[in-house]
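With one protein chain withheld, the remaining protein chains of the complex are depicted in position.
Let's turn to chain A:
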Amino acid sequence: MTTRTRRRGTGQRVPVALLVPAALGLLFLVLPLGGLLLRTPWTALGPRLTAPGVLTALRLSVQCATLATLLCLALGVPLAWLLARVEFPGRRWVRALVTVPLVLPPVVGGVALLLVFGRRGPVGGWLDATFGVTLPFTTTGVVLAEAFVAMPFLIIAVEGALRGVDHRYEEAAATLGAGRWTTFTRVTLPLVAPGVAAGAVLCWARALGEFGATITFAGNYPGRTQTMPLAVYLALETDVEAAVVLSLVLLTVSVLILAGLRDRWITGP
């Protein structure tokens, strides 16, 4: 940190009152991850990684998080547009409602999903009777649970980006003959693309780590609903070393993807 400020040659001195808590904060965030590395059985890593359940859980995690992100994009971007661009009564309340999953304990979210989309729930019962579709305790259920928890991250990021874009670009598009939909796809969306990307990354990261809503709504069936966080939790009860390896895999995948998108993610509006 100090070498960096020196190299930049700004001559700025960082006040100790800020430097100390900043260093402590960094330590607090990094130390547990370091502990994970310390406890990793490096010699047995090869066989551990290729153990049958690991790759299955990893694949399922990535697939479900990606599908959940796509679902959030399909529903969340239009919702963010509505919140940012259309005046309607109760807009403040809708905006507050959208962020509820952020503060709700995920387990409660899972219970709520179960009550509505469960076989006896109003929507779940109808789906079951009409199409024979069951959502809880299926892979679709995992996607649903993850989307429920992760969507607010996307909506907040995209709405912020939309508010940051001068709406007069949309007026200019209208004077050039573009209808509302064309304006949205040709002008608005490209202008907020960095915000959408940032929101999607946040959303994906949140979905990848989702635990509470998933285990409540989708259960813990290996190969079907057992994602990495669930596998870690389960392994912890029987084989701590396996839990550590699984955690390391999850950590590596997350860091690689987030680092790849870091610039956009951090400089997003």
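By definition in this document, contacts are C-beta pairs under 8 Å (C-beta built on N, C-alpha and C of every residue); 3 or more make two chains touch, one makes a residue touch a chain; residues count from 1.
In the analysis below, contacts and distances are computed from a predicted model.
Going by its UniProt record, the hidden chain of the complex is named "ABC transporter ATP-binding protein" among "Cytochrome c, mono-and diheme variants", "ATP synthase subunit b", "Cobalt/nickel transport system permease protein" or "ABC transporter ATP-binding protein". Taking the complete complex into account, A:190 is the one of A:25, A:78, A:105 or A:190 that touches the chain left out.
Within the whole complex, the absent chain has one touching residue among A:14, A:172, A:240 or A:259, and that is A:172. Although one chain is not drawn, its touching partners on chain A can still be listed: residues 166, 168-169, 171-179, 182, 186-187, 190-191, 193.
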